[in-house]
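Missing here: one protein chain of the complex. Every other protein chain is in place.
So, chain A:
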């Protein structure tokens, strides 16, 4: 019965090797959560800053959840993609972060990574673009055995999330 309202934005990304980035995002919750309104997932526009380090998206996020319990607190998972000069899209990074559990405005920085793949993959990635992607993107946030993957660190996605909690105190959850 408690409600969580997440209002914010995906501000942008920095630290990626190339510009011209966009981001696909989604929110994953446990079974006890119910989406009342808002979009669970989305995609930003492609931003190609000319003389800045950071790609800005300022993509709005406005989700309203109702929940029966605390389990499965919403997680935000992100995929950063790069659009090259031919208009092709390739994966640049996966990342996820929990929606903050305290009310108020939060500035989050979500670091991202991407799988490296074999040397053949890397070679072809160098020449013809594309890249190794996860077959099941659930791994981004579920990730039991993620350490086994060979990955390389990519840039950071900056988020600004305002969290409004409601009725948690009724159930003895202090926030």
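Keep in mind that, in the parts below, a contact is a pair of C-beta atoms (placed from the backbone, for glycine too) under 8 Å apart; a residue touches a chain by one contact, two chains touch by 3 or more; residues count from 1.
Just so we're on the same page, contacts and distances are computed from a predicted model.
Undergrad: When you check the chain that is not on display against UniProt, which of "Coiled-coil and C2 domain-containing protein 2A", "F-type H+-transporting ATPase subunit epsilon", "Small ribosomal subunit protein mS25" or "GPI-anchor transamidase component GPAA1" does it turn out to be?
TA: UniProt lists the chain that is not shown as "Coiled-coil and C2 domain-containing protein 2A".
Undergrad: Just one of A:15, A:49, A:72 or A:103 touches the chain that is missing; which is it?
TA: A:72
Undergrad: Just the residue numbers, please: which parts of chain A touch the chain that's not shown?
TA: Against the left-out chain, chain A lists 1-2, 30-32, 34, 36-38, 64, 66-72, 84, 86-91, 115, 117-118, 121, 124-125, 128-136, 138-139, 142, 144-146, 148-150, 170-171.
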